[in-house]
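Just one protein chain is left out here, and the rest sit where they should.
Showing chain A:
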Amino acid sequence: MAFFIDQLLNGLSLGALYALIAVGYTVVYGIVQLINFAHGEIFMIGAFGALSTWIVLGWATGGSTAWWNMPLMLVGGMLVAVLTAVVMERFAYRPLRNAPRLAPLITAIGISIFLQEFIRLFYGEIPGFPDAKAAIPFPQIEFFTGDAVDVGGQLINRGTFFIIAALVVCWAFLWWFVNKTATGRAMQAVSQDPDTSRLMGIDVDRIIVIAFAVGAALAAIAGVAHGVRFGNIDFKMGFLAGLKAFTAAVLGGIGNINGAVVGGLTLGLVESMAASYIPGQFGGAAWKDVWAFVLLILILVFRPQGLLGAKVVDRA
């Protein structure tokens, strides 16, 4: 039983990570029908932003690892990620808004490679910052990292709490933001019909920027959670995580925020359960990706719109 609970928590925390990133894919897709493949790199940049914040704070505090570093790191990571996403939207995607669909897609892949290489080659050149050509240990912040916590005989990794709490808070915030604020309602309107929204006086460009920014902020939180949970970050961490999160978004029904969360959690759970409970030749951690994608294919065959379908009306 303890083993099962361990696997459940592994799956949920991995799934929560996917879900936080998947929201960024889904929000942007819902509004501009663009699959922003550079989003995985925003997740990576968020983690590096948080690391940089900690390093800069360290110049004043002498490398303190007290708990209050964490909120500052989160804010720092989010700022850097949001800034990157907004600049990316302004200079790479907006000029291509009315271009054929493949053009922004290729641009997205280009930006993704650019951002990876930029961090890999440039990050270590900044005085006082570590070389990013190989994995960098993520700062060990008191309270958020360290020994597993004993909850009624069950040892639970602190990163697990952090990441699941992050997802719950972000999900609640998103629900409030999309449904209860004027901006959120404007986002829904734009996703349903951008032309009519514009006629109704909604600044569509602004809404698109907000969609990118919200996705980036969540991805940055996921980046920090990755550092806390797994203990290190590197320049290419966004690639596979981005691919998995994209899968999660499609699994849950791309364009649907709840779908991204459900898709992410499902994917994480399938990975961890398949790795631990499928016996013999096709079991074990090495096969987890195979089972995750087998599930994706099955779901798309029988339910092409994804688990929760597309809540957002499809323009096409």
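One rule holds for everything that comes next: a residue touches a chain if its C-beta (ideal position, glycine included) is under 8 Å from a C-beta of that chain, and two chains touch if they have at least 3 such contacts; residues count from 1.
Note that in this section contacts and distances are computed from a predicted model.
Trainee: Report the protein name recorded by UniProt for the chain absent from the figure; options are "Chemotaxis protein CheA", "Gluconate 2-dehydrogenase subunit 3 family protein", "Germination protein, Ger(X)C family" or "Branched-chain amino acid ABC transporter substrate-binding protein".
Mentor: "Branched-chain amino acid ABC transporter substrate-binding protein"
Trainee: Against the chain that's been left off, what residues of chain A make contact? List them.
Mentor: Interface residues of chain A facing the absent chain: 3, 6-7, 10, 13-14, 33, 35, 37, 101-102, 105-106, 109, 113, 120, 133-135, 137, 140, 145-148, 155, 157-159, 226, 229-232, 234, 237, 240-241, 243, 250, 254, 271-272, 275-276, 284-286, 288-289, 304, 314, 316.
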